[in-house]
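Yeah, one chain of the complex is gone here, protein chain that is, but the others are all in their spots.
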Amino acid sequence: MNMASPTTPLPAAGTAANAATAAGTAANVASPATAPDTASPARALLRRRRAWKPAEFLFWGAALLAPLALPRSMLLMNEIAILGLFALSLDLILGYAGIVSLGHAAFLGVGAYAAGLFALNVSADPLAGLVVAMLAASVLGFLTSFLVLRGTDLTRLMVTLGVALLLFEAANSWRSLTGGADGLQGIAMDPVLGLFDFDLKGRTAYFYSLAVLFLLFLAARRMMGSPFGLSLRALRDNRLRASASGVGVNGRLVLVYTLAAAYAGAAGGLLAQTTQFVSLDVLEFHRSADLMLVLIIGGTGWLYGGLIGAVLFELFQDVVSAATPQYWQFWVGLLLVVFVSGGREAVHKAGAALRQRVAALFGGRRP
Amino acid sequence: MNAPVLETIGLVKRFGGLLATNNVSFRLERGARHALIGPNGAGKTTFVNQLTGVVKPTEGQIRLEGRDITGSRPEARVRLGMSRTFQINQLFRTMTPLEMLLLVLGEREGRGLRFWSRLDARGDLVDEAAAIAARFRLDDAIDTTIATLSYGKQRQLEIAAAFAARPRVLLLDEPAAGVPEAERQDLLNIVADLPEDVSVLLIEHDMDLVFRFATRITVLVNGTVIADGEPAAIAADPAVRAAYLGEGEDA
Amino acid sequence: MREILHVEKLSAGYGQAMVLHDIGFSLGEGRSLALLGRNGVGKTTLVNSLIGVTRRTAGTIRLGGADVTGFGPEKRARAGIGWVPQERNIFRSLTVLENLTAVARPGPWTPARVFTMFPRLGERRGNMGDQLSGGEQQMLAIGRALVLNPKLLLLDEPTEGLAPIIVEELLKALRDIFRAEGLAAIIVEQHARKILKITDDALILERGRVVHRAASAALVEDADTLQGFLGVARAAA
Partner (left out) sequence: MLTILFDGVAYGMLLFILASGLAVTLGLMNFVNLAHGSFAMAGGYVTVVLMQRYGMGFLATLPVAFLVPALIGAVLERTLYRPLYDKSHLDQVLFSIGLVFMSVAAVDYFMGSQQQLVHVPSWLQGRFDVAGVGIGRYRSFVIAVCIVIAVLLQFVLTRTRFGSQLRAAVDDQRVARGLGIEVGTLFTLTFAIGSGLAGLGGALGAEMLGLDPTFPLKFMIYFLIVVTVGGRAGLIGPFLAALLIGVADVAGKYYLPQAGAFIIYAVMILVLLIRPQGLFAAAR
C-alpha cells in the first residue's frame, strides 16, 4: 500500500502545484484558482516555493518504476535507496544546520546492530525492528549531540570521528553481543506487514526501503520547510545573527542532531534487515567519508542532493568496481580531491543554466 | 513616565589589565533618538556587546524597562524587546529577505520549534514580513537570495531584520558604514522614518547622520563617558573638542 | 624634487563594502603628510590600500616612479614601504629583538640603531611581544618598519591609546625621523593639532574622498576648517 503513495499526489500539494504552473514567473500574480487568501503576493510566493514541482513527481515516479526497466538490478537499487536515506540524514545536520561530522557511520552502525539484534533475539518483524533501530540511534544521537555544541568545526570533526572510532572498537571488542569480526549471522526477517516475503532478487527489499525512504523524505521535506527548518538554516548561515534574532541555538542543534541520528538509524536498520547481515563494516570510517562524497556530488541543503548523489555514487561504483574492484577507493579519493579543488565550482558553473532549471523544478534551493 | 527604557548602572568591563568600560551609567529614554559617539578605541563596541549580551560585564547592572537583564542570554534579550544591527552585515546569506524576516517574526511569536507547521501557515505574519520589506524599501528584492543583493540593500535588510523583532529598544551600529553614495539617501530616510515609539541608540562616526538624527548624544572616550547632552551642548563642549581634535593640554 | 608616491583615481574597500572613492594625491621625497578625518572616513583603508591588503576596484599606485598596483603586500614592502599598522600587531610569539630581525633588510636602520633611539626597547629586547606596554609596542612597531629601510613610512594612528607623556616622546622621535632622515611619511591621526606641528602637508578625508588639502602650517591656524571636518559639530553648521 505504501508503495503506491509516490504517484498519489497529496491534495494540498496538488492544488499548490497547479498554482505554481498557473502563476508562472511573475511574483505578484496569484492564480484565481487558488485559495481566496492569496491576495498577498508574498503568501503566493511561499506557497509556490513549497509546492511539489513536476520534476519531483518524475523523480519518485522513476524510482517506483525503475524495477520494471531493470528487474535484475534491484539489489543495487536497494543499496541506493538505503545510501540515499543515510545521505538525507547527513544533509539534515550538514546542509540545514551546518554541523560537520566525520562519524555519521556511528548512527548507521547502531541502527544496524539494533535491528539485527532485535531480529535475532526479540522479533523478526521488520517494522518493529526499524522503530527499534531509529530509537537506538536517536538515543545515541541525543547523548552525543551535547558533544557537538561547543568548539570549532575542527573540534566537531575530531569528536564525531572519535565517537565513531570508539563505537567501532566497542563493537569489535564486545564479541558476545556483536559477533566481533564475524558479525551478526543468520538474521531472518518476517514478511513486511505480514504480506511481502523478502526474496533473493531483492524485490521486496527495494520496495520496502523505497517506501521507508519516501515516507521519511516526506517528513523531512515538511520539517525543513517549517519554521523549525528555517531556524536551522539561520543557524547554519550565521549563528551570531540567529541568536540576535531570538533563536535558541543549543536546543535546535540537539533536536536536529537527534533527528538526523534517527534517520541514519533507519538506514542502518534497513541495511541489516534487507541484507540479513551486520558486520563491523557498518561502523567503518570509509562509510562516513563516502557519505560526504555522496553529498558533495548531489549538493547540500536541498534534500534531493543526498538522493541524487546516492544514485550517481552507486552507479559509478558499480561501473568502476566491475573493472577494478580493489582500487575503487582510488576513484573515490580522486573524486573528493577534484570536487573540493574547484571541480565543484566548475561543474556548477558549467551546468548553471541546467541547475537553475532543475532547482526550479524541484523547488529546492542550493546555496 | 520618566523611567528610562534602557539603563546601565556603574558598568565596568576589564579585559586583563585593560579597562574597556569604566563605570558607565547610561540612560536611554523612551522614544529617544540617542547617539553614542567617540574616537576609535573608545570602547563603543564593547559597550554595545554588553548591552546585547555578547560580552559579560565585570561589574554593574543593565536594566531593560526596569528588569535586570545583566545575566540574560542574547536571544532572551531579543524576546524582552531589544534588538540590534551589526557594524559588519550579519545576514542569512542563502535565504531571501522574505525568509529572513519570517524567521525573525516566527521567533518573536515563539514558533521556532514548530516542525510540522508551514512557513505560510500564519498568513498575517507573511503579510507583516512583506510590509516590513516594503517599509525598508526591499519590496522589489523580497525573493532574491540575500548574498546577491547590493551592499546598500543588505544594509537596509540588516535594519529591517532588527526592526522585525518589534523591539522597544533598537541599537544601530554604524548603519551607514560602507554604503555607496547612491544608496546612502535611502538608508538615511529609513533611519529617519523609524517609528517614534521605538527608542533608538545609534553608534555612528558620520557626524552628518548623528546631528541630523540625534536629539541626545553621549560621548565615550577611553571607556569613560566624558559628555552627555543635547547636540548643541556637545558640539560646544571643550572636553569633546579636545578628544576629537587633540586640543587640550597643549592648546 | 623627486616624487616618491603617486596615487591616482584609487577606489577600494573590503569585500562588498566600498570605502574609498577616486583618491588622488602625490608625495615628494622627504615630505611628510598628515592624513586627517574623523573615524570611519577611510584613513586606515587608504593606508591598507597602499600596502595592498584591501580590495582595490580602480586606480593606480606608483612608488618611486614604478607602478606597484599589481604587487602583493610583501612585494610592495620590499619595494620600499614601511608599515606601522593601526593595531600595532606586534608578533606576540616573537621577542622584541626577533620582531626586528625577522623583517630587517640591509640599510642604515639596524636593530641596534632602533635600540639607541628607543632605549627602553633595548632593555626589553628579550621579552615576548605580548609582554610590552602600549607605548613600547608602538615604539617596536615603528622600529620594525624602520629596519625595513623603506623609502616611505606609513604610520596608522601611532599615538592612539598612549599616555600623553609617551605621546610627546613619540612625536618628538617621529619629527626627528622625518626631518633628519629625509624619509617620506604618511601619518594617520585623529588628533589633528598635534600631528600638524610635525608634518609638511595635510589631507582631509570624508566618506572615502579627499575633501581638503593644505600645508600643515596653514591648516593648524584654520580653526573653522578643522572644526568643520574633524570636530563633532555638524559640518554644514
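Each chain gets a letter, A, B and C, in the order it is written, and its residues are counted from 1.
Criterion: contacts are C-beta pairs under 8 Å (C-beta built on N, C-alpha and C of every residue); 3 or more make two chains touch, one makes a residue touch a chain.
In this text the structure is predicted, and so the values were computed from the model without any measurement.
Hidden chain, full complex: it touches shown chains A, C.
The chain not shown here is touched by just one of A:Val100, A:Val139, A:Ala219 or A:Leu312, and that residue is A:Val100.
Among C:Ser11, C:Thr69 or C:Thr101, only C:Thr101 touches the chain left out of the display. Within chain A, the residues in touch with the undisplayed chain are 100, 102, 147, 150-155, 157-159, 161-163, 165-166, 169-170, 172-173, 285-286, 289, 292-293, 296, 326-330, 332-342. Against the chain not shown here, chain C presents residues 51-53, 72-74, 76-78, 83, 85, 89, 91-94, 98-99, 101-103, 105, 129, 144-145, 148.
Here is the rule we go by: only the chains that are shown with their structure count from here on.
Taking each chain's centre as the mean of its CA atoms, A is the chain most distant from chain B.
With centres taken as mean C-alpha coordinates, the chain found closest to the middle of all protein C-alpha atoms is B. Note: centroid distance chain B to chain C, computed from Cα atoms, is 32 Å. With each centre defined as the average position of its C-alpha atoms, the distance from chain A to chain B rounds to 41 Å.
Taken residue by residue, chain C touches two or more other chains at no position, since every residue touches fewer.
Remark: chain B residues 37, 39-41, 151, 154, 174, 177-181, 205-208, 210-212, 217, 219, 222, 231, 234-236, 240-241, 244-247, 249-251 touch chain C in the complex. Put simply, chain B touches chain A in their complex at residues 52, 73-75, 78-79, 83-84, 86, 90-95, 98-100, 102-104, 106-108, 111-120, 123, 126-127, 129-130, 133, 142-143, 145, 161-162, 165. Remark: chain A residues 27, 37, 40-43, 45-47, 50, 222-223, 225-231, 233-234, 236-238, 240-249, 251-252, 255, 301, 365, 367 touch chain B in the complex.
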